[in-house]
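Structure first, then comments.
Complex shown without one protein chain; remaining protein chains in place.
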Amino acid sequence: MLDKKRELLVVDNLKMHFVVRGEGFLSERKYLRAVDGISFTIYEGEVLGLVGESGCGKTTTGKLIVRLLEPTEGKIFYKGTDILSLTRKQFRKYRREIQMIFQDPYSSLDPRQTIGKTIGEPLKVNKVKGDIDKKVKTLMKEVGLLEEFYNRYPHEFSGGQRQRIGVARALALDPTLIVCDEPVSALDVSIQAQIINLMQDLQEKFQLTYLFISHDMSVVKHMCDRVAVMYLGKLVELAEKDKLFETPKHPYTKVLLKSIPVPDPDKKKEQEAAMGDVPSSIDLPPGCRFQSRCKECKDVCKFVEPELLEIEPGHFVRCYLYNSK
Amino acid sequence: MTDTILKVRDLKTFFQVEEGLVVAVDGVDFDLSVKETLAIVGESGSGKSVTALSILRLIQEPPGKISSGEILYQGKDLLKLTNNAMRRIRGNEISMIFQEPMSSLNPVFTVGRQISEVMIVHEKISKKEAEARAIELIKLVGIPNPEKCMKNYPHQLSGGMRQRIMIAIALACKPKILIADEPTTALDVTIQSQILKLMLDLKNKLDTAIIIITHDLGVVAQLAENIMIMYAGRAVEFGDARSIFKIPLHPYTEGLLNSIPKIDENLKRLKIIEGTVPSPFDLPKGCKFSTRCKYIMKVCREKEPEYQSLKDNRKVRCWKYSGAEENVG
Partner (left out) sequence: MLIKSKVLKRFLKRKSSLVGGIIIIIFILVAIFGPYLTSRNPLDIDLRNTYQKPNRDNWLGTDNLGRDTLTRLIYGARITLIISFTSVFLGTLVGLILGVIAGYYGGLIDNILMRTTDILLAFPGLLLAIAIVAILGSGIMNTMLAIAFYSIPYIARIVRGVVISIKGLEYIQACEVIGCSNFITIINHIIPNSMSQVIVNTTLNLGTAILTSSALSFLGLGVQPPHPEWGAMLSTARDVMRTTPIAALIPGVAITLVVLSFSLVGDGLRDALDPRLKNN
């Protein structure tokens, strides 16, 4: 079934290292390996979830894909074209097809622009032909905003409505792929559900492909077709949603799933917590990144980092426990 | 009940801001027994944090003011105490932990000093004794190598560690009540589960009653015995955790429970609560939830329902349960 799907975006060994200053005055340059060699494919029409804890590099990955950041290394192919090798001008026509929805509905809207202007801006700067006003109003209707909001300012709206505005802006250019960077995590519970439903409706209606970045496993499970788990700049597991949630392989994925508090008092579980804290991604020790917190850590884990292997069709894991295959 | 330690009656707190008057908390009633864990659940703007701050009288005045109500702690009304008497209770008998551990810790003092200081101030013990107890506390909150941790500054610790230190400070004087305002919201899932485990352990070990304030129903289900749901400054439902999750009475509670995606369920679409929380300057006249309620009746728009007691120690603020059905319009 996988081969029938068309590859939309292929990420190949993408790396993003930030220079950070060492502690002393003349100390060496140190690198924060925010994204450290990740590869994955997004197929047309799917929702790929990218999960992980803060600092694992998931947001950086999203920003690299929309080219808000230039990677240190690696390639991104969109419909077969290596978009990173394109100049700004050449990239323009792809830019329209890859859009982004941001996390914070408060800082993602210009406080001095009306809603209509904000949504219409992508149309205007890309010189889209036709009646922009009319298009903006259609878009507003599409995301559940009333037409009379057109001339209002963002500060008059609640978080949920602001996020709808952000969604409308991302939709304006008829994109194919939308990178959704924690689009609901800043919202209240009852509003989260509204936005999730809206995003699902829009996906169906416009045949969108989402890269859905989130730390909330429940939301990811609800939204996504496949899920990729990141830990300290690397993918540790990637699989179809049901496989990942039912038979997680990587020890980190297991811990992650066990950590979610279930909203049911009868399913109180013995809180099986992961040991310790996430180490800093500056100066990582050799070997597996998860070794310091892993219960099944073996000697080999401390020296050589395991490869991301396909242990079953479509199920990738980076762990020595599954290396025999 | 004889073992009630905190009784809040008809609490009302408002803020005078430029745009007008915001009644952040309006009519909140609840009892807290010894060793009980009560969760106050609500979305932003529901007044849950203001309720907690009001109990400790930490509302800044102006712009805020606790305008009416009673907060009876072991029989005495905290609202009638002098500031000095209140200061002796705060951090000593009732203590609080906040959402953002970094901003609650003082960056220029070591962790050890901050923990021992609470005890020196409240219990007038020697520095040595305080430090010895601080090490015990750090051990209690599950930090390995407490002696080393004593000498650390907050910025040297991770978010989860800081929250553990906050809990240690809050527990330093063996408080009767611990108020935790979104204690795990700022933390990652795996760290959150560590802190939840810690709080569960502590709850069983100590005789502290806990009020946990959160919007995360998962956290509530894991931790709380009783739950109070708040909406637009009102308490709208109260009951024990199990029955609230099984049979939510108030339409808001029902909607809230339905709208969260659950990890062990496969739903095509989430059931949502339509609309948004009304602005505090423009609250509807009758029931505050009437603008979003799917069971709306005529009376709901006209008159606000009472917070009434039902059987099994449950309470709800909704016309559905008051024989008002004949008014269906």
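Note that the chains are named A and B in the order they appear, and that numbering of residues resets to 1 at the start of each chain.
Methods note: a residue touches a chain if its C-beta (ideal position, glycine included) is under 8 Å from a C-beta of that chain, and two chains touch if they have at least 3 such contacts.
All values reported here derive from a predicted model rather than from experimental measurement.
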Quiz prompt | Of A:L50, A:L84 or A:M100, the residue in touch with the unshown chain | solution = A:M100
Exercise. Return the single residue from A:R92, A:K141, A:K267 or A:K295 that touches the missing chain.
Key: A:R92
Self-check item: Residue of A:R112, A:K205, A:K267 or A:K298 touching the missing chain in the full complex
Solution: A:R112
Self-check item: Touch with the omitted chain, as defined above, among A:K58, A:R169, A:R289 or A:H315
Solution: A:R169
Practice problem: Could you please point out the subunit A residues that touch the chain left off the display? | Solution: 63, 66, 68, 92, 95-96, 98-100, 102-104, 107-113, 121-122, 125-126, 153, 155-156, 166, 169-170, 172-173
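One rule holds in what follows: only the chains that are shown with their structure count from here on.
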Quiz prompt | Separation of subunit A from subunit B, taking each centre as the mean of its C-alpha atoms, in whole Å | solution = 32
Quiz item: Which part of subunit A faces subunit B closely enough to touch in the complex?
Solution: 53-54, 158-161, 188-194, 196-197, 200, 215, 217-219, 221-222, 245, 255-269, 271-274, 277-278
Quiz item: Residues of subunit B touching subunit A in their complex?
Solution: 43-44, 158, 160-161, 188-194, 196-197, 200, 215-222, 224, 241-242, 245, 255-257, 259-264, 267, 269-274, 276-277
